[in-house]
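Report on the following structure.
Left out: one protein chain. Kept in place: all the others.
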Amino acid sequence: MSSPHELRIRVRYSETDQMGVVHHASYLIYLEEGRTELMRSLGVEYEEVERSGFAMGVRKLDVRYRGSARYGDEILCRTRITQLRGASIRYGYEIVRAGTEELLLTGSVETVSLELETMRPAPLPQGIRDAIAAAID
Amino acid sequence: MSSPHELRIRVRYSETDQMGVVHHASYLIYLEEGRTELMRSLGVEYEEVERSGFAMGVRKLDVRYRGSARYGDEILCRTRITQLRGASIRYGYEIVRAGTEELLLTGSVETVSLELETMRPAPLPQGIRDAIAAAID
Amino acid sequence: MSSPHELRIRVRYSETDQMGVVHHASYLIYLEEGRTELMRSLGVEYEEVERSGFAMGVRKLDVRYRGSARYGDEILCRTRITQLRGASIRYGYEIVRAGTEELLLTGSVETVSLELETMRPAPLPQGIRDAIAAAID
Partner (left out) sequence: MSSPHELRIRVRYSETDQMGVVHHASYLIYLEEGRTELMRSLGVEYEEVERSGFAMGVRKLDVRYRGSARYGDEILCRTRITQLRGASIRYGYEIVRAGTEELLLTGSVETVSLELETMRPAPLPQGIRDAIAAAID
C-alpha cells in the first residue's frame, strides 16, 4: 500500500465548541481539504473540475471519532483513494495529532461526480479519471 | 420610528466556541437571517432576487458586541432598513436575549446589489426597490 | 414503531456553498439540532446535562446523502432514538424537504456520554437515562 497524502492543519479557534474541543462537524472540513489537496497533488485542481462543468458531491460518510483535537493543535489528515468506480470515488482517512500520532479519527467518504447543469451523476472526463486511477491503492 | 422586524433564534451548539459563549462570527449569520426574514416579510424572497440575476453582497460591517449569548438561549434579532441609496441598502440591528431584553449586540450592515453575471453594482429591479422603500424608517 | 421527533428548519444562506446547494457538513448541524430538540421534548435540556458535569460527544457518523437542499427550503429533520447501551445513544435520522417529502438524507449518529472533567465515558445520571429509555423505539 502506497503512502497516503498528508495535509497538516492547525486547528482554528472557531472550530472548537463549548465542550473545549473541536466540534465534530469541523472534521468534515478537514476531510474535504484532505481530498482537495490530494487531488491537487495529482494535478487535478477542483476549481478546474467545476469550470469543466462537473462537481463532486458527497454521497456517503462513515466516520469514527477516536480522540479529540483541541485549539492550537496541529493535526495530520491522511487521505487515500481506495476506489474509483463509474462516477464515484471512495476516500479512506486517518487523522492524527502531529507529533504524538494520537489517533483522532478514521473513516471514509464517497463522492459522486455530477454534471453541474443537471446535478445528475456523470463519469468524470477521462483525463481526470486517469490521474485518479494512477493513485488508487 | 416604526417597529423593527423581529426574528427569534435559538442558539445552536455548533455556534459556541471554547470560551463557552457564541463565537463572534456566528452573530453575522443571525444578522443575515434577520435581513432575509425582514425582506421575506416585505414580499421579497432572496432566492427570487438571485433568480432574477442579482445578488446582495455585504459591503460594510459595523458591529459592537455588548453581551454574550450562550447555548440554549433564545435571542431576538431586530432589523430595520435605515437607508436605500442607489444599489445600497443599510440595515440597523439590535440583538437582545429573549425574556430579559439584555442587550447583546448593536450594529449596522450595508449591502450592495450586484449583477450576478458581472458581480458589478447595479440598482435592484424597481419592484424590489419599491417594497424596500416602503419599509424605511 | 412510534413516530419520530420532527424539527422544521429553514436553510440559511451561509449553509450553502458554491455548488448552489447546502454544504454536506451543514447537515451535521441539522442532525445535532434534531437530537437536541428530541431531548428537550423528553424534558432533558442539554445545557442541564453539561451543568451536571457530563457531555455527549459524537463517536460515530453514518450518513447517506440522497438529495440536495437549497437556500430557502424548509426541511424536516426526523430523529429517533434507536439504542441506549451503557454510555452510548444511537439516533436514527431522516431528512426530507417539507411539502414534497423528497428524501434528502438518511443516517445514524452515535453519541457517548463523557464526564466533562476527565472526558472519559461514563453512564448518564439515572434520571436522564430513564427519560431516554422511555423514548426508544
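Read from first to last, the chains carry the letters A, B and C; within each, the first residue is number 1.
Assume a contact is a pair of C-beta atoms (placed from the backbone, for glycine too) under 8 Å apart; a residue touches a chain by one contact, two chains touch by 3 or more.
For clarity, every value in this text was computed on a predicted model and none was experimentally measured.
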{"item": "Hidden partner chain, touching residue among C:23, C:40, C:66 or C:129", "value": "C:23"}
{"item": "Residue of B:29, B:44, B:69 or B:104 touching the missing chain in the full complex", "value": "B:29"}
{"item": "Touch residues of chain B, complete complex, unshown partner", "value": "18-19, 21, 24-26, 28-29, 32, 50, 55, 57-65, 68, 107, 116, 119"}
{"item": "Positions on chain A contacted by the hidden chain, ascending", "value": "12-14, 29, 32-33, 36, 45-47, 70-72"}
{"item": "Hidden partner interface residues of chain C, rising order", "value": "13-14, 16-21, 23, 25, 71"}
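The definition used in the following text is that only the chains that are shown with their structure count from here on.
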{"item": "Separation of mean Cα positions, chain B and chain A [Å, integer]", "value": "33"}
{"item": "Chain B and chain C: spacing of chain centres that average the CA atoms, whole Å", "value": "28"}
{"item": "Junction residues of chain B, two or more chains touched", "value": "13-14, 71"}
